[in-house]
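Every protein chain of the complex appears in place save one, which is left out.
And then chain A:
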Amino acid sequence: MIIEGPVIKFGDKIDTDIIIPARYLKYTDPQYLAQHVMEPLDPEFYKKASKGVIIVAGKVFGMGSSREQAAIALKAAGVKAVVAESFARIFYRNAINNGLPVITLPNSTKEIDENSYVKIDVETGEILVGNKVLKGKGITEMALEILQAGGIMEYLKKMQTVNRN
């Protein structure tokens, strides 16, 4: 799976209260959530993201709450993938379960500049920036199967069909 787009950068510890504040959690409609994504840091983010962007961030992206709306909102706003130094475990799973690719890359914020254009191989984790190739950690094993199936519930349906046959 190859994904490409311009980069919007964030720092370390982007938490779920930043990605989607708790007051919006009474809803799950992706379009509604998208309008409020990253609101505490940048209320205009969803407009910038709407053309399809790749987020590059630092440590433990998505730390905090288990709210799946964080991944749903990012994807609905137009974020095609998130590249970060590390991810919070729950967010990582929520991203996979909602078809949002997540790539781990040490020193990501130093290696990739804001507004640069990147091309990512989601499985190998290879990131092409200009003529530089960065070696990240892509999605492997069970997580890849879930992502390819279109989320955990789709994966489950597929498994049930396989087991029945």
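Definition applied: contacts are C-beta pairs under 8 Å (C-beta built on N, C-alpha and C of every residue); 3 or more make two chains touch, one makes a residue touch a chain; residues count from 1.
Just so we're on the same page, contacts and distances are computed from a predicted model.
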Among "YeeE/YedE family protein", "NADH-quinone oxidoreductase subunit NuoE", "CoB--CoM heterodisulfide reductase iron-sulfur subunit A" or "3-isopropylmalate dehydratase large subunit", UniProt-listed name of the chain not shown: "3-isopropylmalate dehydratase large subunit"
Option from A:Ile8, A:Ala34, A:Ala49 or A:Met63 whose C-beta touches the chain left out: A:Met63
Residue among A:Ile3, A:Leu128 or A:Ile152 touching the omitted chain: A:Ile152
Interface with the undisplayed chain - residues on chain A: 12-13, 15, 17-18, 21-23, 25-28, 40-41, 59-60, 63-69, 71, 86, 88-90, 93-94, 97-98, 141-142, 151-154, 156-157
